[in-house]
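Below you'll find the structure I mean.
Yeah, one chain of the complex is gone here, protein chain that is, but the others are all in their spots.
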Amino acid sequence: MNTLLSEDQRDALQELMNISMGQAANALARLVGAKVTLSIPRIVSVTPLQFAEMLNDTDVWYTRQSFLGHIRGEVLTVLSKTGCDSIGELMDYEVPLDHDALSELLLELANILAGACLSGFTEQLALNAKLSMPTLFFPENQQTVHVHWASTLMMEVEFKVEASQFDSRVVICLEDIAVDTLLQALNRLLE
Amino acid sequence: MQNTSLLSKLVSRLPLGICIVDQSYKILFWNDFFTDRLGILQQDMSLPNLLELFPHEARFLKKKINSVFVLNNASFSYWEHRPHVFQFRSSRPITGEETLMFQNIEFFPLDVEAQQVNTVCMVVQDVTELASYYQAQKKLSGQLEQEHAELMKLNSKLEAAQNQLLQSEKMAAIGQLAAGVAHEINNPVGFVSSNLQSLQDYNTKLFKLVQFYQKLFAKINHPTYQTLEQDMLKRQQFAFISTDLPELLHESIEGLERVAAIVKNLKAFSHVDSSEWQYANIIDGLENTLKIAANQIKYKAEIHRNYQPNLPELYCQPMQLNQVFLNLLVNAAQAIEDKGDIYIDVAATESAITIAIKDTGVGIEKKHLQKIFEPFFTTKPVGTGTGLGLSLSYSILQKHKASLSVKSEPGKGSCFTITLPILATEQLSESPVSKN
């Protein structure tokens, strides 16, 4: 339910995302030496079903990593299958990428984006959260029936690297209790 | 004081490698994990430069560490991609198969001042055990997968074989039934036919007799009796009967002849050993089959034959080939919605006989073309088609080393072409029969 957030809280969250994503985009841009464009962040609360639908795309790779600290949750990074080679080339990988090199590249990209997004975000809120190492994620092997949550707050933004076909989405998903912590921190910021 | 010494003891005993470097990759600190494995005594040596110490992976280390300095963000290295960044000996030198240590490494900014990273820490985790377990599992699952694939292949073969068996059983049963029925019908047809012959005979005689009496009567020339006779003839419809009776008899005899022909065909079709290999004429087979299928075809399509004369006889299983022709002809007729044509072309070269059966029916959709030879694929309503016709035909033709191809244009019609190679007998006979 998006009514979960007041208008001011939504505005603040959106702006925080904007800023941290800007930092992530800058990190990526520096790494690949090419301009990165950003979408407007999307903030929604989703049910397990909606979440599972998001994981239905066969044209992308998924990675996941969890974070722990004042707030907890998982960051999913969704990376397009197209354009991986050209990104790899920008990042000094040997192309065409073989299986191992591709996984390494995907995990590195995911880690940079997720790391920058999350740290930018938590720093501004004076919270801390430490990211674990990312792993590739194959949702088709996953059974959605076993989830332990009813809804999660999801913050999503899309990165596109100009000069290659590559694009990627970072999705930060918060655990239920973390949402409360987040709201408190937001309110502090808004006082 | 107490605490720092505890802490340093802990760090030296940790089952993790810890190494801290500055911007020039100079090592500022490392724990025993490194020194033990390098065979250096901690206090022995001034701290070296990381890249010089590990020239092997210097390029990779440099890239990783740089990215942490620049981005102020942790970075990881996985054993799956880079198993031995630090070339340490395996942690299981005696019992393990591995010679080098598998490791996961985390690189993270340790000391950060105003967004500026001053030092980077590496934490190395020995995951040899995990890696070799994982690899063993992977090998195992690879084997399983392979076995599974083989089983699946076997399974589908079995299924195909079973279908074939089922179908040939079905055909055999129908054959036996037909043979039985044919036999049963043959007897009554026989005596009815001979009785009819006699009836026809008697009938002619009786008419002769009546004509004789009529002539005799005319000679008597008695008006009263003649009126009486005319009345009687009229009332008994003699004039009509005398023309109709021979016709009835004639029709009945003809009908019975047709019954006899059908019975004969049935017998031919359900030849006792339908899989017998012998020399046979393809045209005869086609014609026999056409007779069998006449009822399903004649209201739907006109048959146009184009047979090359003087075809060689072919060593084959004629009854099985008839089965194929029947399937194709019935399919062709069923594809025709109202009225249409079926063209049968037979031609031979030195090495093969080709039989093309072309119809002007509804045709086959492109997406179905791949599937029509699969057992149980049918587009016909339940009860009409079993979807076995083509798959059975296909397997029969395989035994003849023949091919079956199809061309179709939806809305226009289809053409099925059989190419039967003319082979020597030994090339065709199946696996040698054991002499017991």
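Here the chain labels run A and B in written order, and each chain numbers its own residues starting at 1.
We take it that contacts are C-beta pairs under 8 Å (C-beta built on N, C-alpha and C of every residue); 3 or more make two chains touch, one makes a residue touch a chain.
The definition used in the following text is that contacts and distances are computed from a predicted model.
Asker: Quick one: the chain not pictured, UniProt calls it what, "Adenosylhomocysteinase", "Response regulator", "sn-glycerol-3-phosphate ABC transporter ATP-binding protein UgpC" or "NAD(P)H dehydrogenase subunit B"?
Answerer: "Response regulator"
Asker: Determine which of the presented chains are touched by the chain that is not presented, and list them.
Answerer: Counted over the whole complex, the chain not pictured touches A.
Asker: Which residue, A:Ile19, A:Leu90, A:Leu136 or A:Leu183, contacts the hidden chain when the whole complex is considered?
Answerer: From the options A:Ile19, A:Leu90, A:Leu136 or A:Leu183, the contact with the absent chain belongs to A:Ile19.
Asker: Using the document's contact rule, name the residues of chain A that touch the chain not shown here.
Answerer: The list for chain A reads 8, 11-12, 14-16, 18-19, 21-23, 25-26, 29, 35-36, 38, 40, 124, 189-190.
Here is the rule we use: only the chains that are shown with their structure count from here on.
Asker: Where the CA atoms of chain A average out and where those of chain B average out, how many Å apart are those spots?
Answerer: 46
Asker: What residues of chain B sit close enough to touch chain A in their complex?
Answerer: The touching residues are 63, 67, 70-76, 78, 80-82, 104, 106.
Asker: Contact residues on chain A for chain B in the complex?
Answerer: 27, 30-31, 92, 100-101, 103-104, 107-108, 111-112, 115-116, 119, 131, 133-134
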